[in-house]
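The block underneath contains the structure these notes are about, expressed in structure tokens.
A single protein chain has been removed from this complex, and every other one stays in its place.
By letter and in written order, the chains are A, B and C; residue numbering begins at 1 in each of them.
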Amino acid sequence: MNCHVNAHSGSQTAPPGGGPLTLRMRITSDPRLLCVVRSTVSELATVCGFEDEQRRRITLAVDEALSNVMRHAYKNRRDQEIELSCQVCSDCLEFSFIDRGEAADRSRICAQPLDEIATGGRGTHLIRQIMDEVCYDQVSEGNRLRLKKYLPCIKSKA
Amino acid sequence: MNCHVNAHSGSQTAPPGGGPLTLRMRITSDPRLLCVVRSTVSELATVCGFEDEQRRRITLAVDEALSNVMRHAYKNRRDQEIELSCQVCSDCLEFSFIDRGEAADRSRICAQPLDEIATGGRGTHLIRQIMDEVCYDQVSEGNRLRLKKYLPCIKSKA
Amino acid sequence: MMIATREQAEATIVDINGDIDMGTSPGLRKTLLESLKATPRLVVNLGGVRYIDSSGIASLVEVLKEARNKQKRLVLFGLNTAVREVLQLTRLNKIFEIRETEEQALA
Partner (left out) sequence: MMIATREQAEATIVDINGDIDMGTSPGLRKTLLESLKATPRLVVNLGGVRYIDSSGIASLVEVLKEARNKQKRLVLFGLNTAVREVLQLTRLNKIFEIRETEEQALA
């Protein structure tokens, strides 16, 4: 298990009106669906009360994570399946990706320094910068990546 | 089984570049997710090559179908599950809704005339007007509604 | 969806922003019927509405019926393409009083 919690993020309980929401997707590992998932995630973030900039960031992080599964776990094969669960809880918006491809080599996650003119290695940095919790692990269904973003009303900038 | 095929719709085979795409969703029966699904469907229709007006119509039909499941099958309970599969085939975009609520009374589908000032009964008419095939049936998982829209390149206006 | 109400001498103007769907139309219906009670002319600004479904259409029809019953007027303006298309699909574009601008709606 490889987890990362952003130091600046704290949370207080403040359940949003209307109870938990779940949206589970299973998609073909085809890059033509990336824009469809971005559209879904962007609207879901709006429903959660995130403002434009945060909404764009969350969408970027999910897109980077999905692209990584397509490119690295499935090596660009376009006929595989990816599961993406989105859950709106009382204090966070959580995304969980599951694939049955090659597991991520943990030593390569955020391994390249961000400020050099490298031609790659930025996706995992963006994900970690944007999300409050990032966790790679293995479950019986395959490789899992969980991303958590605390809801705007309960984000404390301590 | 209760199926309807629009008389004006014919089709020729013309597979789109890149193979079939599948996107399966399972969502909470909560109206707050309607806008999220609309956003997904709208973008998927764009990926399929539908122009703005058709894209808006397809989104409307899916939204009406989903609203009907929430309202009629689940009687506005917000904690139930709805499955919505979207499939891009060689000649059509197909949606399949499955719920475990009350089955639709077929005699009420498109039962009210459209042109009167009624305060309801328009959803099923809109669905049938917009979609090329509409089919209500039962499967082992529950009630199913399938909607098909032929892809723009292969629609013949005979 | 957000609803704001402006009261004038001979009309009440309701500005709607956001999507009108099964989740939001009950609130809209309630606000419009409430506003109608206190004015002879209800003017609805749909300029901020990018989506309306059949439940939203049904709410507007209900308000129109109530207006007719009470010899009052319901006027819609600022309809964008999406809203126009749905009124056409439901063949209700001839039944509502529809104007382009607020000025025309108040004329």
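Note that a contact is a pair of C-beta atoms (placed from the backbone, for glycine too) under 8 Å apart; a residue touches a chain by one contact, two chains touch by 3 or more.
Computed from a prediction, not measured in an experiment: that's the story for all the values here.
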Report, in label order, the displayed chains that the undisplayed chain touches. A
With the missing chain put back, one of A:26, A:71 or A:100 would touch it. Which one? A:71
On chain A, what residues meet the omitted chain? 31-32, 34-35, 38, 53, 56-57, 59-60, 63-64, 67, 70-71, 114-115, 117-120, 122-123, 125-126, 129-130
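Here is the rule we use: only the chains that are shown with their structure count from here on.
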Output for shared partners of chain A and chain C reads B
Chain A to chain B: how many Å between their CA centres? 29
Which chain B residues reach two or more other chains? 32, 35, 38
